[in-house]
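Quick one: the structure is below, questions incoming.
Just one protein chain is left out here, and the rest sit where they should.
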Amino acid sequence: MHVNLTDDERAFEQEVRAFFRDQYPADIRAKHNAGVPLTRDDYIRWQKVLFKQGWAAINWPVEHGGTGWTPVQKYIFANEIANANAPDMVPFGVKMVAPIIYTFGTEEQKQRFLPDIIESNVWWCQGYSEPGSGSDLASLKTRADRAGDHYVINGTKTWTTLGHFADWIFCLVRTSSDVARRQEGISFILIDMNTPGVSVRPIITIEGEREVNEVHFENVEVPVENLVGEEGKGWTYGKILLQHERTNIAGVARSKYRLNKLREKVSQSVHGGTPLIEDRNFARKLASVAVELTALEFTELRTLAAVAVGKAPGPESSILKIKGTELQQELDTLFVEAAGYYALPYIPEQYVADFAVDERIGFGNETRSSLIYFNNRKASIYGGSNEIQKNIISKHVLGL
Amino acid sequence: MHVNLTDDERAFEQEVRAFFRDQYPADIRAKHNAGVPLTRDDYIRWQKVLFKQGWAAINWPVEHGGTGWTPVQKYIFANEIANANAPDMVPFGVKMVAPIIYTFGTEEQKQRFLPDIIESNVWWCQGYSEPGSGSDLASLKTRADRAGDHYVINGTKTWTTLGHFADWIFCLVRTSSDVARRQEGISFILIDMNTPGVSVRPIITIEGEREVNEVHFENVEVPVENLVGEEGKGWTYGKILLQHERTNIAGVARSKYRLNKLREKVSQSVHGGTPLIEDRNFARKLASVAVELTALEFTELRTLAAVAVGKAPGPESSILKIKGTELQQELDTLFVEAAGYYALPYIPEQYVADFAVDERIGFGNETRSSLIYFNNRKASIYGGSNEIQKNIISKHVLGL
Amino acid sequence: MDFSITEEQSMLADSIARFIDNDYSFDKRMQTAESENAFSAEVWKNCAELGWTAMLFEDADGGFDGGAVEMMLMMEQFGRGLVVEPFLANIVLAGGVLKRAASAEQKARWLSGIVEGSRHAALAFAEPQARYNFANIATTARREGDNWVLDGHKTLVLNGGEADLLVVPARTAGDTTSTDGISLFAIDAATSGVERKAFKTVDAHGAAEISLRNVSVSNDALLGDEGAGYSVLAETIADATLAVCAEAVGIMRTMHDKTVEYAKQRVQFGVPIGSFQALQHRMVDSLMACEQARSMLLRAVMLRDADSADAATAISELKFLIGTSGRKVAQESVQIHGGMGVTWELDIAHYFKRMTAIDILFGDSDFQLDRVAGLN
Partner (left out) sequence: MDFSITEEQSMLADSIARFIDNDYSFDKRMQTAESENAFSAEVWKNCAELGWTAMLFEDADGGFDGGAVEMMLMMEQFGRGLVVEPFLANIVLAGGVLKRAASAEQKARWLSGIVEGSRHAALAFAEPQARYNFANIATTARREGDNWVLDGHKTLVLNGGEADLLVVPARTAGDTTSTDGISLFAIDAATSGVERKAFKTVDAHGAAEISLRNVSVSNDALLGDEGAGYSVLAETIADATLAVCAEAVGIMRTMHDKTVEYAKQRVQFGVPIGSFQALQHRMVDSLMACEQARSMLLRAVMLRDADSADAATAISELKFLIGTSGRKVAQESVQIHGGMGVTWELDIAHYFKRMTAIDILFGDSDFQLDRVAGLN
C-alpha cells in the first residue's frame, strides 16, 4: 500500500502538463478563464488539438484511437486538464454515443460514425429525457414507427445540452408498446438533425443563459440502418452507457482546482478590506470542504483501482456522483459567500467576449459566482437525480 | 400583537416562583440538582406538595381539581418549574390515564380513580408498546379474553417507564381479532399490578440505569368494570390521549434552563484552563441552538394561542415533538463537548445519595453529561418516533 | 402576549393579497423584471394610491403610523408576489433615514415626495471594502466654505439608478470603521461629480454602483447632527433587515406550498412523487423551517414595536435563521421540482434567486450569528 507515483507516472504528468501549457490555445484559455461562454468553433478547434495529440478519446479501445492509459494515468490527465482549466471533450459524442456504437454497432456504423466523432467533425447531442419522463426514463413516449426501410419519429426530447450546436442526436425511442416490460419496447437510434421535421427550441435556465433545448420530432423519417443493435434492446444499451463513463464523474479534479482558486481569492484583500480567510468561520468551512473533497478523491482512486483489477465499478460509482455534486454545490455557495454584495449584480453583457471589466466600479468575476451557483443546482438533478442514485445504492448495494 | 405579560400574569409569575422557592423540599432539590435519581417516596412527597397547592393537575377540568389556567399561565408555570429544576408530575397518572377516565369513564370509575391520581396515592404506568409493536402500535398482540365477569389478559408490554414503582397499569389490549380494521379490536383497560400473573422485568438502558421495564401478563384476571369506555374503542381513546397532552411536549422550558446552565458552565474556567466560551466556534454553536430554541418557544406559544381561541392543536404539535427533541439532543451533545475528557469516566456510585464528589480528582457533574446524552437518544424514538411524526405531518398537514 | 392582529391590519394584508392575486401575475412580474429598469411606474403609482407608500410614516409626515406589524404584513405579501418595485429602497431605507434624521424643512423638501410615491430615492449604505459592516465607511465629506464636499465609492445602491435623491453616509471624523463621525447627506443624483453605473441584480431589482468625486453640496444637505449618523443608520438597517426577513418568510412559505403542490401533481413511476417517503420527510423539514422562521419573525416584530432593547439582537437572530433555513427550503424546492426548477420560465427559479439575495443583504447568516454570539 503506497501513495506515490512511479517515475514513469511522474514523467507522464510532466508531458501532460507541458501539453496544456503549450498546446491549449491562448485565446480560448483567456475566454474560458474569464467565464466567457465558448463558441461552437472554439470547442471544435480545441478538440481537434486534443485529437492531434491522440488524447481525444481517452477511454476508447486502442484500435479505435483510444489511449490504453492506466487508471493512474487517467487520474493524472484529469488533474492536469482541470489545473489548466481547459474544457473537457464535449461528452455526447466521444463519451456517450461512441461506446454504444463501438460496442453494439455494425462494422459499417463504426466506420461511418467513429472517425467523425474522434476528429470532432460531427457534433452529437443526447435525446433521452422527455417532458413527462425525467427520473422515470422508461416511461418515454417518443415513437419510432417502422415504415418500410425507415422509421417515422414523433415526440419531444428535453434537457438537450448544446443541442443548438449539434449535427446529430442519439435517442431512446419507443419502437413497440406491445411488450411485457415497458423497457423492452425501447430502441437506440441515431438521427441527423438536418432531417425535415426536427426542430430545436431553446430552454433558458435559471441564470438566464441558453444551454439546454427541447428537440421536437414531427414525422421525421430515419433510415433503419441508423438503428444501433437490436430493436427493443435500447434500454439495455442505455444502462450500459450510464455505467460506462465512470472516470471523472465526481468532478473531483475540477473541484480541487476551484477550491484552490477560492482559497487564493479569499486570501487577498477585496477593495482594501480584510481578507475573508481571516474570518475563522469561513476558514473552517473551507477546510471542511477540502477534507470531504480529499476523501472523495481517494474514494474515486479506490474505485479506479478496483476497476483496474477487473472488478466492475458497479453502483458504488453512484456514491461518486452524489458526493461529487454535493461538494460542487458546497463550493458554489462558498464562492457566493466570498463574493458578498458582488454576487448580486446581473450583467450578462460582461460575459461576451468584447466586454471590458470595469475595474474602477469593481465588478470582477465575483458577479459570476451567483450565476454558477444558480445554474449548478442542476448537478444534483441531472444524470439521474441524487435521489435516484440513492435508490440505486439502496437496492443494489444495501439490498434493501 | 404584543409580547408583554399583563400585570396579573406578572403577579402570577411571582406567586409561582415563590412557591418553588419556598415549597420545593430542599433535600429533594439537592438530590435532583446533583443528578441523583429520586426514590419513589421522593416523587410522591413532592407531588403531594403540588397537590396541596392545587397544582397537581393543571390541565384537568376544574370540577375534577384542575386549575383553569390560561395558556399564558401554563407557559409561565412551565418556565418556573423548569427554572426551579423541579420534577414535573410523573405523567402516567395525571396526564395520561386521567383524561381518558374523566372523558370516557363511568361516574364510578371517576370517583374510584381520579382522587388517588391527583393526590398521588396510586402510581400509574403505561402499557402501550409491545416487543413486536413499536411504531406500528395497532399490531399489538396482548389479548384480553372475556370470561364471565372478567377478562383474562395474556401478553407482554414493554418500555414501561418506572413500571417498578407502579401500583396500576393502563393498557391497550386486543379484545377481538375478528374485525375489519385491526384498530377496532383494541380496548382500553385498567389493571391492578398486584393481580396474580403480573410480573415486571427490568430493562437496563444504554447508560446503565433501570428506567424502563417489560411487564408480563399470564392469565391475569381483570374485572370487566376495569374496562374504560366501550370495548373495541380503545384505539380511538388512545389517539385522543396522544392529542391531549400538548403543553410542554417540546420541553422548551427545560431546554432553556439547560442552555443557561451550559452557558454558565462554559463561561467558567475548568481546572484553571481557558473558558470554553472563548472558543468562537463553540460560542457560535451555543448561539445557534439558542436561536432555534427561541423560535421553538414562539412556535409553541403560537400553538397555545391557537388552542386558546378554540382551534384544535392538531398534527402541528408533531412539529413541537420533533423540533423539541432535536434541540434536546443538540444540547446533550454540547454538554458532552463541553465536558471533554471528563465526559468519559463512568462512575455510577457517584450518583447514589451518599457519594461525595471528589473535588481534588475533579469529577463534577461533567461525567453525567455523557450518560444523559446516551440515555436521551430515546427522545427521538419514544412517544411516536420522529419518523412517525413526520409521516403524520406529511399526511395530515401536507396532504401527501 | 397576543399574536392577533387588528381589523385594520388584516384589511391591509388582504388588500395587498388581492393586488398580488389580481394585478401582479408572475407573467406580468417577469415582463417588468425583464424590462430596461426592472420597475413598473404603473404598479408604483398603484402602491401610492392605495396608501402603501405612506403606510410606514408618521401622521405628521403624511403617513398612516404603521409599525413593524404593518411592515411585516406588506413585505410578506410582496415576497409571495416577488414584487420588484423599490419599496425597500424608497420607503424603508431612504425614507427610513429621512423620517428619523431630517428636519421639518428637509422632510417637506425630500420626504413628502417619497411618502406620496412621487419621488425615487436610495440609501447608499454599502462600500466595497466594508463587506457587511455598515459602519465601515471610507467615503469622506469635508467642509469647504459653507459647503460639504464628498468623495468615495458606494456599492450595490438599491434603486440607485432610478433615484433622483441619494442619501449618502459619509465620514466627517474618525477612522474607517468607527461608529463615531458618520454624517448623513441628502444629495440630488444630478449633482456634478456623481457617477452612476446602473444595473439589475440577479433577482431583478434595480441597483447602481455610485462614485462620488468632489461632490459639493450645501450645508442643508446634512441630515441630523454632524458625526451622529450611526444610530440613525443602525435603526434604519435594522428595519430593512426585518423587512427582507418578512419578505423571505413569504417566499419560503410560497416555495414550500408550490413544491408540495407540484409533488402531488408530478407523476413518475406511475405515482405522484409526493408519495415517496424520502421526499415527504424533506418537505416536512421545510414546513418546520417555515414555521420556525415565522415564529422568529413574529417575535422580532413584536419586540421592535415594543421598542425593546432586545429588538436589534432579535432581528439578527431572525436574519441568521432565515439565512440558513431559507436557503435550505429554497434548495429543496428546486431539487424536488427537478429540471423544471432550474428553468427561467418557472417562478420557482426566481423565488430561489430572491432568497439568495436576501441572505446576502445587510449581512449573511454567518455575519449575523457572529453578532448574536457577540463576536463582532
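A, B and C label the chains in the order they appear, each numbered from 1.
Going forward, contacts are C-beta pairs under 8 Å (C-beta built on N, C-alpha and C of every residue); 3 or more make two chains touch, one makes a residue touch a chain.
Because the structure is a prediction, the values reported are computed rather than measured.
Contact with the omitted chain, checked across A:85, A:103, A:121 or A:394, is made by A:394. Contact residues of chain A toward the unshown chain are 1-5, 9, 72, 75, 280, 283-284, 286-288, 290-292, 294-299, 301-302, 305, 316, 319, 322-323, 387, 390-391, 393-394, 397-400. Although one chain is not displayed, its contacts with chain B can still be listed: residues 129, 134-136, 139, 158-159, 203-208, 269-274, 276, 279, 281-282, 333, 336-337, 340-347, 358, 360-363, 370-371, 373-375, 377-378, 380-382, 385, 387, 390.
Where chain C meets the missing chain, the touching residues are 276-278, 280-281.
Heads up, the rule we're going with is that only the chains that are shown with their structure count from here on.
Each chain gets one centre point, the mean of its Cα atoms, and the points for chain B and chain C are 44 Å apart.
One simple way to say how far apart two chains are is to compare their mean CA positions; for chain A and chain B this gives 54 Å. Counting partners per residue, chain A has 281 as the residues that reach two or more other chains. Chain C has residues 370 in contact with two or more other chains.
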